[in-house]
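This is the structure, below, for whatever I ask next.
Shown here: the complex without one of its protein chains, the others still in place.
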Amino acid sequence: MAIHKGRGFACINYPIGMNLGGDPAQALVHSTPDGKFMVALSAIDLGQGMKSVTRQIASETLGVPVEDVYVDTADSDTGPHDMGSFASRGTHRVGNAVIRASAEARKQMLEAAAEELEVNASDLDTDGKGNIHVKGAPSRSITVADTAMAAQFKQGRTLAGRGIFLIPPSDADAETGEMTPVTCFAHAALVIDLEVDDETGDVEVKEINSAYEVGRALNPKLVEQQLIGGAWMGVSHALYETTEPQYPKRDHGPQDFNTYLMPGPGQIVPHNIAVLERPAEDAPFGGKGPGEMCANPVLPAVANAIYNAVGIRCDRLPITPEKILRGLRANGGARPQQVR
Amino acid sequence: MARTPLTFTLNDAETGVFVVPGSNLLDVLRRGAGDLTPKQGCAQGTCGSCTVLIDGVPHLSCLTLAETVEGRRIDTTGGLAGGPDLHPLQQAVMEGFAAQCGFCTAGMLMAAKALLDRTPNPTRDEVIEAISGNLCRCTGYEPIVDAILTASARMQGRTA
Partner (left out) sequence: MTLAVETYPTLREAAQALGDRARYLGGGTLLMRAVNYGDQSFDRIVRSREVDRTVRSEGQGIRIGAGATMADVLASRDLIALHSVARIVGGPAVRNMATVGGNLFAASPYGDFATALLALDATVQMADGQNLPMESFLSGRARMRGIVASVTVPRVGEGEFRFAKVSRIKPKGVSMMSLAAVLPGVGSGRLGDVRIAFGTMGPTPLRAKAAEQALRGRGLTDAEIEPALKVCCDGLQPADDELATEWYRREVAPVHLKRLLLGGRR
């Protein structure tokens, strides 16, 4: 028996969003009578942090405390239209729509405050703590709450905003096939270290080292968690998960989560992450978001590491112990690749 | 259909419901007693999201015949917080970003509570073993393990 160590590398250029006849996202923002702001979206938070990030974006744009912003991603009947949470588009597309909606609401908020303070709206600023003041004269101020009350009960004015962000459809040029499906890309590079047991074909992933360029990390802790959890899923896709374990034979689909394999808490892989922040020009506060690429580069890196360890080039997922063992039998044993 | 009366203690409250024979405890807690904190993930006993404590011991409520809890004590995540004060486990999960979609969280919390009730200072391996019947699809488990160790340390007056 021998345990063979392998190292594999993969890098990725990942398009943000998609373009199937255009990629719009919308947001609606309005204030309650006591100066809180509601953001209505149809984009869904499925754990990646959409609510947290759009809340931060709205708070920053409106100039009010983050505690005073509520994000409702209830449903596509009560919220404005959105293409959905997929294609790594959430932060970029929805965030941009939230900025536009929040900017319009802020404009109205400052106009309402200007009327109360009897100044020009262009002379006003927010302190981010719930107050609106005259630039250079902080004592001439009104709270956001009082502004909202005055707007709705005195002035008859809404503090609301509509926002849409659209990446227009891009058709392929009939002559050249050229098109511009996306406006920005995120990037990552990832190294996997693993061990292969040449008697059983078992693989144990030992360490992950990665560098991710996601624009500005709008919520660094969320980004880190998304990358850690995503890499786990990448390992799972690379080595374990399948609904057709004996593809192309359709028999023997898993019956439960015990037979649909996913690595357990005893298989946590140390993962060192470097997040490189290069704010993107057309992204909300420069943030592109990690999205799907938190899992994707793990797969080729695992495949490369297995090749590096035992010389088996596996091109069908998941790379099960059986596929490796068959490869070892076909090759007459392990053929460790010397180059690391 | 004839229904069977069933009484038990749910998070300190005496609770009485009528159950359809053959109902599992999870359905009775959610639909009968209105406690929506335990979740149904698989109804097969393979995901752990329905984990509750019966007489202090973790059980899968989806695989528990409701009639078998007559007169017993059930604890769910719904009873963890004391008013506005989160349980140290909840606090640590929140601060440690140990929940993403949150579907596994209620089961994880009860599995963790069962551990800490008996083993206030668990090792990392003991924490891993304690949550080994609970699946998480988002976090990769590490933040959850860390959060449970953090809560343990705080409850013992240590710094994690």
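To keep things simple, chains are lettered A and B as they appear, and every chain counts its residues starting from 1.
Simple rule for what comes next: a residue touches a chain if its C-beta (ideal position, glycine included) is under 8 Å from a C-beta of that chain, and two chains touch if they have at least 3 such contacts.
Nothing here was measured: the structure is a model prediction, and the numbers come from that model.
Out of B:L63, B:C101 or B:A153, point to the residue that touches the absent chain in the complete complex.
Checking each option in B:L63, B:C101 or B:A153, the one touching the absent chain turns out to be B:L63.
Which listed residue (A:P33, A:P169, A:G253 or A:P270) would be found touching the missing chain in the intact complex?
A:G253
Which of B:L10, B:I74, B:V93 or B:A111 sits in contact with the chain that's absent?
In the complete complex, the chain left out is touched by residue B:A111.
In the complete assembly, which of B:N11, B:N24 or B:T105 touches the absent chain?
Residue touching the chain left out of view: B:N24.
For review purposes, identify every residue of subunit B that touches the missing chain, sorted by number.
1, 4, 21-22, 24, 43-45, 48, 51, 57-60, 62-65, 67-68, 111, 114-115, 128-134
If the hidden chain were put back, which residues of subunit A would touch it?
Spelled out for subunit A, the touching residues are 1, 3, 197, 199-202, 240, 245-246, 251-255, 258-267, 321-322, 325.
Here is the rule we go by: only the chains that are shown with their structure count from here on.
Averaging only over C-alpha atoms, locate the centres of subunit A and subunit B and give their separation in whole Å.
From the centre of subunit A to the centre of subunit B is 29 Å.
Would you pull the subunit A residues touching subunit B in the complex into a rising list?
Result: residues 46-49, 221-222, 224-226, 228-229, 231-233, 256-258, 262, 264-266, 268-269, 271 of subunit A touch subunit B.
Could you please specify the touching residues of subunit B with respect to subunit A in the complex?
41-42, 44, 46-47, 97, 99-102, 128, 131-132, 135-145
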